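Moving on to chain A:
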Amino acid sequence: MTEKIGVYICHCGSNIAGTVDVEDVSKWAAEELQHQGVVIARDYKFMCSSLGQELIEKDIKEMGLTRVVVASCSPHLHEPTFRNACARAGLNPYLFEMSNIREQDSWVTTDKVEATKKAKALIAAAVGRVIHQQPLNSLFVPIDPNVLVVGGGITGIQAALEIANSGQKVYLVEREPSIGGHMAQFDKTFPTLDCSACILTPKMFDVGNHKNITLLTWSEVEKVEGYIGNFTVTIRKRARFIDQSLCTGCGVCWEKCPKKVVDDVFEAGLGKRKAVYTPFPQAVPKYPVIDHENCTFFLKGTCKACQKFCPTGAINFEQQDEILTIKVGNIILATGFDLFDPRRIPQYGYGRLANVYTSLEFERLSNAAGPTGGKIVLRDGVTVPKSVAIAHCVGSRDQNYNKYCSAICCMQSLKFAHLVHEKTGAEIYNCYIDIRTPAKGYEEFYQRLLAEGTHFIRGKIAEITNAARTPEEEGKLVVQVEDTLIGKQRRVPVDMVILSCGLEPRSDHKELARMFGISCSSDGWLIERHPKLDPVATMTDGVFIAGACQGPKDIPASVAQGAAAAARVLSIIGQGEIEIEAATAIVDEVTCVGCTQCVSSCPYQAIEFNTEKGKAHVIEALCKGCGTCVGTCLPKSISLKHFTDDQIVSEMIGAMQVMKSFQIEEVA
Partner candidate 1 sequence: MTDRLSSLHETIKQVMPQVEGVLAIKRGPGGIAAPYLFSPERQEELDLLVLWPKEPVPDTLKIIQHAHTDSKLAIVCRGCEERGIVEMFKHYQLKWDNITLIGLQCTQEEAEFCRCAKPYTVHATTTVGEPIPGVPDPLTDKIAAMSLEEKRAFWKAEFEHCIKCYGCRNICPQCFCNICTLEDEKWVETGRLPMPSPSMYHMIRAMHMTAKCVACRECEETCPAGIPMAVQFRLIAHDVQEMFSYETGAKLDQKPPQLLVLEEGEYQRTGLPN
Partner candidate 2 sequence: MIEYKNVLTTCPYCGTGCALHLQVLDGALVGVLPAKGHPISNGGLCIKGWNAHAFVNHKDRLRTPLIRKNGKFVEATWEEALSLVAEKLGAIKTESGPDSIGILTSAKCTNEENYLLQKFARAVIGTNNIDHCARL
């Protein structure tokens, strides 16, 4: 059958028409591509407008077009638009092809003649391709309404609650003994200075008691298989050595436990906990964990003090890790961030100079439930600092460490300044590169700090040292900084320095990304589907990201993302079933020789080898349509729908022939 092809060339105002002679291209296409089956070629001001779309629809209906080519912008922008237009007119949307003559021609080519030639070559390529395109129908798979949320920080808590409240079941997995995340460690939250725990604990409590939430703390995801709507997730529930059905969380065990351990996680190394512990009093769940690595019984084989005193007999030293397999339809990753380790900047002296603190240490110091009961004192535990310097952008906006802005440090530093001022009345020096206070109430908070008399020095700290040069520097930490506003080097002697450390991607993000089939950017944050229009989805359907795992974020933004991810998931669950990639691979069983090269090369294990038939078989629902198998198959028995060899070769030949014909013209 000869195809009837319609070619539509968009002016895009002057975006295309300003560089490409669209009328000439349209005339050329009608004449030169007639033998290919082009029956109509039109140019129009804005093809994506409703009038432009109606033009196509009308031609399909009236002229009986069997294929449509639109030469306009990037298919990433308007392919769905024109596919829908075709579908409305009764043409299978996969019989449409787009030619990108804006982003990849008019906008990047200076010479108008050359741009016009390139447009012709690109359109000839698209026409060559579209002839070989086949109608495709999408596959629908049912959605398992259960949801997995990974990470029990404020983002994960918010997401889990939103979904659970709507009546759907949620599995919330957290690797620490309690949910709460970093927010549970904070003292106050900017800019309103609410007590962090006061606003967080009610939500934690709701999670712990929600009938629709299965809380899996002290647990980690080990394996993820499947696809949107049908994931199978393997979770390792580590042994707590506590029988949860018996434990009442009374606390006798940790009172009686003789082993004290420095708490590197929750107390940021400032305080101690026992070998059997809950990280903090409001922990959810209330059950403690026996720290296998430090427990005297596990180390030496004797003690069992906790067991002796436990009133309900809940201590079980024999407990083993449990491997759970759950089925979910969607996954939300809310795995948060790691704090930048300031030891990597040796000139700041952290770890070497006692009174240099990280931001998290300061949070614990200032927290009424923390190791000092909220008193801001130096490491000696008694001296109240009289002067404090706060370093902004530690590890952020720095070519040597992380180039990005960690977004929260300015406000965090202002909060620290306020808390120090309020609690100690010390002189405070905030050394900053720029002050960034873009969200609601943030700028007002900055103004308040200015009014409080905090010193702001515009300059990045070069060095923090205890090497005194003058008597007044003696016994102090000296902050060497260039005040760029006055253009002078300054040496500021202080008692304490707080490093406002930046946020970093979790150290295991690469493995995490691999496990969930998503990607990390070069700096390690998880990548969203679209930075503006799809911020919580990922390129893998059914896997969503929220909060600081996607990039540095403060609490309001994290909560918003948690809720947003929940909304996206609920909208998918509401659909009941979901359309999956129609452009999947398919094996021609007649010609397949069963060599299994495709099986080995598939990144998704979507191809199975049928030993009985000796043939490969594509599991359509698992196939993402990358075509790696096609690139591998020697007899070309496997093909990728919508990207067949015929289609790609014809596209290439279409472009090559036009390029060659222009060359011949030039020579002649």
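Simple rule for what comes next: contacts are C-beta pairs under 8 Å (C-beta built on N, C-alpha and C of every residue); 3 or more make two chains touch, one makes a residue touch a chain; residues count from 1.
For anyone wondering why these and not others, all candidates are chains of the complex that A comes from, given by their letters.
In this text the structure is predicted, and so the values were computed from the model without any measurement.
Participant: Between 1 or 2, which touches chain A here in the complex?
Facilitator: Candidate in contact with chain A: 1, the rest do not touch it.
Participant: Hey, which residues of chain A end up touching candidate 1 in the complex?
Facilitator: It is residues 590-597, 600-601, 603, 609, 614, 632, 634-637, 645-646, 649 of chain A that touch candidate 1.
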